[in-house]
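All protein chains of the complex are present and in place, except for one that has been dropped.
So, chain A:
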Amino acid sequence: MTAGTGAAEGGTFHERLTALAERRIEMGEVRGVAAADPVNLPMIRHWTDAIGDANPLYTDPEAAEGGVHGEIVAPPAMIQVWSMPGVRRSGRQVSTPVDDVLRMLDENGHTGVVATNCEQTYHRYVRLGERPVPATRFAGLSGPKRTALGEGYFVTWNVTWYAGDEPVATMLFRVLKFRPREREEVPPPKPATINAAPRAPYLLRPATPMDDAARTPDPPKTVTAMDDAAPRAPYPLRPAVNRDTEFFWEGVAKGELRIQKCAGCGELRHPPGPVCPSCRSADRTYVVAGGEGEVYSYVVHHHPPVPGRETPFVVAVVELPEGVRMVGNVTECASSEVGIGMPVRVTYRQMDDELTLPMWIPREA
C-alpha cells in the first residue's frame, strides 16, 4: 500500500476503507487513455460476426447511408470494447479512483470478486473515426454486508466515454468484493470408509463460481484483481433445493429424515414431488422417519472419479419400514461388507459449513 491511500492511518479496516472511498469520491472523474484505435469497420465486423448481429447499419455502407444514422455507426454495446487495454496492456498505466480501493480490499482478504450490475446508457451511437476516451468516477462503497459468497463490500463506479468533449455513453458497474469463506476440510475417508453424497431426491450440481467481472476500461490493477475472481466451492456437489425438496433438506439440517406425505390421502412418497401419484392432490405434508432401513439394492462405484471424494463408495437404495425407498450412501463399513438386506440406520454427515448430507451406516439387526 502506498502512502496516502489510507493504510497508514489509524482506525479499523472499515474506517480506513471508508475514509479512502470518500477521498476517491471527492476526486471526481478521472480521464483515462483514448481508445487505441479509432472506431473502425474491421473491429465492428469482427464483433457483429462473433455476436451474430446481422444489423446492416453497422457494416454495410449503402444500407447505413440510407438508414436512420445516415452513415456507419458502431453497435452501442461495443462502447467498452474501444477502450479495452489489449493483451499486453502496454501504455495503459493511468490509474483510476477505483484501483486503490479494490487493492485495499484485496489486501484485507477480500480477494473474491463478482460483478453484480452493468448499466449502460447510450447518448448517441459513435461513428467511424471517433476515438472514445473513458473517464472513471468512483461512485460508492457499501458494506460490510453478509452475502451468500461471504462477507464483503459492494463497490460501484461510473465510466463515461467522451468523443471530444461530448459524452457519448455512460456505464455504471458494480462488483462485490468478498472474503471467500474459509473451508473446513472434509476429513479424508478411512480406507474402508465410503464418503459420498446420496443421489436422490435431488440433482447434484457443482457449486458455481460466479462470472468474473468486466473490467474498467483502463485500470490494469483492477483487471488483475478481477481475474482472481472465482471463489472455490467448499464441497463441490450441492443438492438443488427447490420447493418440492426444501422440507427434506430443512429436516436433514435438524437431524430429521423426512418423508413427504400426501395431505389428501395420507400416502407417503419419496422422492418428493408436487402431486400425489395416487389421488392427485397437490396438498402435502411430511412425517419424520424412524431412521432405520434395509439395503434393498446397491452399487459400488469405482469409476469414473467423482469430484470431492474417494472411490470406491457405495450408493444404495434403502427400504424404510415406513414403505418408501431412498437413495443414499452406505458409509463406515467396507464396500465388500454391504449386501442386500443389510440393516442400516441413518446418520448425518457435515460436509462443510452449510451442507449436511444424510448417509447410512450398519446397525445391529
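Criterion: a residue touches a chain if its C-beta (ideal position, glycine included) is under 8 Å from a C-beta of that chain, and two chains touch if they have at least 3 such contacts; residues count from 1.
By definition in this document, contacts and distances are computed from a predicted model.
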Name per UniProt, for the chain absent here [options: "ABC transporter", "ATP synthase subunit b", "Nitrite reductase (NADH) large subunit" or "MaoC like domain-containing protein"] | "MaoC like domain-containing protein"
Of A:Ala77, A:Ala282, A:Val299 or A:Ile340, which residue touches the hidden chain?
-> A:Ala77
Would you write out the residues of chain A that touch the absent chain, in ascending order?
-> 43, 46-47, 49-57, 63, 67-68, 75-78, 80-81, 84-87, 114-122, 125, 205-206, 208-215, 223, 226-233
